[in-house]
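Before I ask anything, here is the structure I am working with.
Every protein chain but one is kept in place in this view of the complex.
Labels for the chains are A and B, by order of writing; each one numbers its residues from 1.
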Amino acid sequence: MTKYFLLVTLLPLFGFLINILFGKRINSEKFSGYLSSFLVFVPFFITFLVFLDFISVPPESRKIVLNYFNWIAAGKLSINYSFVLDPLSITMVMVVTGIGFLIHVYSIGYMHGDESFARFFSYLNLFIFAMLNLVLADNFLLVFLGWEGVGLCSYLLIGFWSEKKFTGDAAKKAFIVNRIGDFGFMTAMFLIFANFGTLEISGFLGNIAGMPVNSVLLTAIALLFFLGATGKSAQIPLFVWLPDAMAGPTPVSALIHAATMVTAGIYLIARTSVLYALSPTASQIVLIVGILTALISATIALKQNDIKKILAYSTISQLGFMFIALGTMSYGVAIFHLITHAFFKALMFLGSGSVIHAMHDEQDIRNMGGLKNKMKITYITFLVGAFAISGIPPLSGFFSKDEILYQTFINAGILPYIIVLFTAALTAFYMFRLTGLTFFGKARYDENKVHPHESPRTMTIPLIILGILSAVGGFIGLPHFTGLPNYLERWLEPVFTNANRVIQLYKPEGHHAVSVEILLLILSVLVAAGVIYFAFKKFSKQERFEKEKGFGKILENKYYLDEIYDKSVVEPVQNTSEFFLWKIFDVKIIDGFVNGISFYVSRLSIDWRKIQTGIIQDYATITIAGVVLIILYFIFA
Amino acid sequence: MIYYTILFYVFAVLAVATAFYVVFAKNVIHSAFALFGTLFAVAGLFVLLNADFIAITQIMVYVGGILVLMIFGVMLTTKIADIDIHTKNLNRIPAILFSTGITVILIFILFTTKWNIKPQVQNQETVSQIGKLMLTTYLLPFEIASIVLLVALVGSAMYARKTK
Partner (left out) sequence: MEQTIISLKNFIPECVLIVTILVCLLADLIVRKKSAVVAVIGIAGLFVSGWFVIGQFGVKESVFFGMVVIDPYSVFFKLLFIVSTVFIILFSLASKEIKDSTHTNEHVYLMISLTLGANLMASSVNMLMMYLALETVSITSYVLAGYMKKSKRSSEAAMKYVIYGAASSGIMIYAMSLLYGYTGSMNIFEISSILSKMGGTNPMLVIVMVMILAGFGYKISSVPFHFWTPDVYEGAPIPVTGFLAVTSSAAGFAVLIRFFSVTFLKSTTMLNGSLQIIDGIRWTEIIIVLSVASMIIGNFVAVWQMSFKRLLAYSSIAQGGYIMLGLVVANQQGLTAIFVYLVAYMIMNLGAFYALIMISNKLNSDDINDMKGFAYRAPAVAVGMGIFMFALSGIPATVGFVGKFYLFSALIESNMIWLALVGMMNSVVSLFFYIKVLKYMFLSKPDEENSGKIYYGIAGYVLLFILVIPTLLLGIYFGPIVRFAEMSAVMFGLK
């Protein structure tokens, strides 16, 4: 099957080309939608066959490098366009194409009647192409190419409805924040090339395997990659773009900003697990950032009223969980949570899309309520998702999240465990606030104007499939004490063998009684169940909404983070630059950290522009001044 | 030898002084006439360097040709002689500062560098040598110069042509 593997990436690219070039001319929603979906399904099918091939061979030989052509050859640098097939990349490809396919199908219904229908599907296919390159690539440059490609698609899709006034800004913000992350990625790449003379991932990982633990170089590379990961996977401090990115169409939020693209950072760290295993310092930082992000964004989610914003903050928080797992060096667990999260978060986003669709673009949950009778399928599947993310057994989220809690407990200590448990409780709370306000109680909208109804079948079928997956997906990774096989761990094991070997060098295997694990499990289930009961009781009947006061207000305003970025970065910069300036110009209101940088750049730009007066005498003076100053510098230096 | 030195300084001072006048005069005609002095003085310097042919060419081409053409142009243009041209100096202080700076630097290197000075050659005939060089070593620059002139001609014809 590997003979035809190139098709996996080529078909989505083909779909992109067809739709962008001829989509408008053909002007058939059926053609564009079904073609695109089909061209994502075939890759899934091929990969599935490869997967079957793989499980029939012994674990040691589960790695194939497919070399297509020599892409760059110049001097020392030689880079092949090659894919690596191993359990990790196959898992990722199946997640991307599988969930991608469902979301494509869903979009046929969701985007029905949009004037740029074909364009939307062409972008989706392009995204799948870029994402597959990212997860399959065998060298960092190709990974980076995919990394940039998914960023570009995300940019295009966030700004897809450009008539909405804020989508343009959101798209730009996302793009620029990611560039900061990319800067880290690129620098890491350059460091690797300068020191190891290769950009091949397996070659690099092989090279470093014998290096001492915690060397400065490896820690620097690991942290730079992590900077890239914080950009793409929306972690502190670069997470500000993700909530704004919800301005795009909902299927985009589900596909790119929940299930696939944002997990690229997790994939990157898992792929280079040896590197992080060799640098406990970097892993420690990953852990801390993960915990902080999970906690902070979960608290923000408590008081949000926009259905998609809640899910966005929840995504950031869950990504934080994955980074916690990575920080505790339990790479397989992170991938496990990545998979289950992809199921239930895609499910909930699509469910929210179904709700928004039915409510005629209303997104404020205070104006919903009582939808459970009007849209049964959406309600039931959404409820499954909410239980899954809250960690109610035996749904998928329960297994993956508890594995993370357990790993935190044994690897990081009691305090981090308590914080993470608390965050998990918050998750259950805001999810049931969301569910309660949306589906229960009385209708708080004008029933004469809005008539909610169940969505068409192209939308509900993906919901049902994802609902089933969210429910049973956890059984691929059962905890040890059950005595049943943990399929996922066994499957992924060959990928992380090297990392585990490194970890064992400096960290003896911890032995914890099975009873501890069971105890923790029961504790977390009790907490989740209690919180759910409380939240449900409180919110399913709430009809009035008062203005938030005190801490609630702080949460509602997202800790004033945008404003803090303003005050801490933008304003000092402003003040200092004003100090040097002879003229003050009207300050526009700047939103967020990113705009702060762009503001600073434009500020400098304005000042320097003044040199360009248009008077030739000035130019001559400055030129001569330049000559004299350079000469003086070189004579005296 | 003393006469040589005296003559050199006479021509040099003349060249610099008239050049100053060219820049600072407020009347175009005055500027043009001052330029005559500058070019003439430079021709004198060429003579002192035994470059008689170049000296004559300098006078014939610049003084006899270009300068006369310029003065004609100025005089034929209505009223241009009366216009008080804008010679206000901008950035006086920085300009003075940096020009002085570069002058000091140049003077400094003029005196400190060990120049590659060729022994003086007495009164050789230069015309035939120049002719030979023009057709051998400097053939290409000579020809390319003609292309430059062609371009300049086309350009000025293009600007001078009446707009329809």
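In this section, contacts are C-beta pairs under 8 Å (C-beta built on N, C-alpha and C of every residue); 3 or more make two chains touch, one makes a residue touch a chain.
Note that the coordinates shown come from a computational prediction; the quantities given were computed from them, not determined experimentally.
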{"item": "Touching partners, among the displayed chains, of the absent chain", "value": "A, B"}
{"item": "Residue of B:G65, B:G131 or B:G155 touching the missing chain in the full complex", "value": "B:G155"}
{"item": "Residue numbers in subunit A that touch the chain omitted from display", "value": "70-77, 144-145, 148-149, 152, 159, 162-163, 167-168, 171-172, 175-176, 179-180, 183, 186-187, 190, 193-194, 598, 601-602, 604-606, 608-609, 612, 614, 616, 618-620, 622-623, 625-627, 630-631, 633-635"}
{"item": "Residue numbers in subunit B that touch the chain omitted from display", "value": "105-106, 108-109, 112-113, 115-116, 118, 136-141, 144-145, 147-148, 150-152, 154-155, 158-159, 161, 163-164"}
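In this section, only the chains that are shown with their structure count from here on.
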{"item": "Whole-Å gap between the CA centroids of subunit A and subunit B", "value": "70"}
{"item": "Residues of subunit B touching subunit A in the complex", "value": "89-91, 94-95, 98-99, 101-102, 105"}
{"item": "List of subunit A residues in touch with subunit B within their complex", "value": "615, 617-618, 620-621, 624-625, 627-628, 631-632"}
